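Below is one structure, written out as C-alpha cells; the observations come after it.
Some chains omitted; the rest stay in position.
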Amino acid sequence: MFIARIKGNVVTTQKVQAMTGRKLMIIEPLVVKEEGKGRSMAPTGRCMVAVDSIGAGTDDVVLVTQGSSARMTEQTSETPVDCVVIGIIDTITVHGDQTYSKNKE
Amino acid sequence: MFIARIKGNVVTTQKVQAMTGRKLMIIEPLVVKEEGKGRSMAPTGRCMVAVDSIGAGTDDVVLVTQGSSARMTEQTSETPVDCVVIGIIDTITVHGDQTYSKNKE
C-alpha cells in the first residue's frame, strides 16, 4: 500500500457498466521527506485514479491499495478496478515523531 | 487506474487467437501539471497499448485499468490482456478547479 493525498475527482459518463456509481478520485502519492531533524509528508508529482470505498474527500491523506488486492472490497469486487482508497489516515509516526496528524492540518 | 490520451492504434494479423477482433489503442499516460495557479493535464512521453472496451477513439482522454483487473470486462475476460480502456473522461476537477473538460477541447 502507499500513502496519498486526494486532489480531486474524475467524471465519466461513457464507461464500462460495472463502474456505474463508483466514485473516482485523483490521488497523488506522498513520501516521507527528512530535512535535518524535521520530517514531513511530501508530494511526488505523480498522479493516479482510485475508487473511494470509505467516504474520503478532497485533501484527505489516505491509504491506497493496488493490483488484484484492490478488488477485495465490497465496492470493487468483480470490477475492472486496480486502485482503491481503503482508509483515511489519522496519524503517521516515523522514528517516534508524529510526522502527520489529521487533526493538526 | 490512470488517465491517458489515445494517440493512435496498432494492427496485428499474426496473433494469439483470443485477441481476434480486439481494438488495440496506443495510449500516453497524463499527469496533473501545476504552474502557478494554473493546472493542466500534461503528457508523460510514456507509451502503452490498451484494448478498447467502450468505443473510444484517437484524442479521447480516457480512464485505463492495468493488471489482472484489466480482464474484468466483457471484451477482455479470459484473454491475455493487461491494459484496458474502461471510460471516456468528461471532466477532471483538481482542488475545485476544472482542469480538463471534454467539451472545451
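Just so it is clear, A and B label the chains in written order, and each chain counts residues from 1 on its own.
Note that in this section contacts are C-beta pairs under 8 Å (C-beta built on N, C-alpha and C of every residue); 3 or more make two chains touch, one makes a residue touch a chain.
These numbers come from a predicted model, not from an experiment.
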item	value
With 2 copies placed, total copies in this complex	5
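Keep this in mind: only the chains that are shown with their structure count from here on.
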item	value
Rounded Å distance between chain A and chain B, as computed from the means of their C-alpha atoms	20
Touch list for chain A against partner chain B, complex	7-16, 18-19, 24, 26, 28, 45-50, 58-59, 67-68, 70-71, 78-83
Interfacial residue positions of chain B with respect to chain A in the complex	1-3, 30-32, 53-55, 63, 65-70, 72-73, 84, 86-96, 99
